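What follows is a short report on a single structure.
A single protein chain has been omitted; all remaining protein chains appear in their positions.
Our next item is chain A:
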Amino acid sequence: MQQIVNFILKNKAFLFFLLLFGIAIGLTIQSHNYHKSKFINSANSITGGVYNTSNSVTSYFGLKEENEKLQKENTYLKSLLYNQQDPTNTFVDTTLFQKKYKFTSAKIIKNSYNLQNNYLTINKGVNDSIKQDLGVVSTNGIIGIVDNTNSSYATVISILNTTNKISGQLKNSNHFGTLSWNGQSPDYIQLTDIQKNAVVSKGDTIITSGRSAIFPKGILVGAIEDHQLDATKNYFEINIKLFNDMTNLEHVNIIENKDKPLIDDLLNTNE
């Protein structure tokens, strides 16, 4: 017994080091799993507050570009508004009364794109009814999926995160595959598991497939840059150039699918 105590006292620095190192490695491994980084994330009041203050200063530098983007969005929305069907039509479609998708706008207060697992932080949280697993998009397309939330901030798993898997498809046919990122360039992501009989050519548009109940069908992702067959020679591996410039983001929209609990219930009963 005495010897054990002596051993501990003699090597206390090393043992303390091992303990802390174990914790750090544990947290690292946890962060490489999807949706598992519970403790260490920037959705808390201190880090959120710091990023919010810093963002309130730096957001002035991009005002011009942001205005142009908003202008573009306005034009698009107006075109939708004025191209509506005849409003004098007295037929009311009651099935459309409760809308399926709810949009919430938010601002990105922290963005990263140089790591392997990138996260964004946005300035909306539980108080604005933001929950885990909601989709996040911008004017130009897909951004990511909400991960952790607190009362007024939330972290978003960026599409530039090697743990992220989103269902995507070709716009001109219904062949679908998995969107993921190989951790290299922030301009490109990869679409795998597309059947080789699909017609794939450079410049084709890739959209979300709407199979996961997180994103509705038809959110823009990017355009095909190049493609080749994978090791099994049955599937295409496609390199996609993102429409979004992930290094320059400010205003985003969060999409909530009101039917998601129903779909999830159904999937769980099948398992």
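Side notes on the structure shown:
In this section, a contact is a pair of C-beta atoms (placed from the backbone, for glycine too) under 8 Å apart; a residue touches a chain by one contact, two chains touch by 3 or more; residues count from 1.
The rule is simple: contacts and distances are computed from a predicted model.
Of the names listed as "ABC transporter ATP-binding protein", "tRNA 2-thiouridine synthesizing protein C", "Rod shape-determining protein MreD" or "protein-glutamate methylesterase", the one that matches the UniProt record for the absent chain is "Rod shape-determining protein MreD".
Screening A:23, A:70, A:229 or A:262 for touch with the missing chain picks out A:23. From the options A:123, A:138, A:155 or A:257, the residue with contact to the unseen chain in the full assembly is A:155. The missing chain lies against chain A, touching residues 12-13, 16-17, 20-21, 23-32, 37, 40-42, 44, 47, 50-51, 54, 110, 112-117, 119, 121, 155, 183, 185-186, 247.
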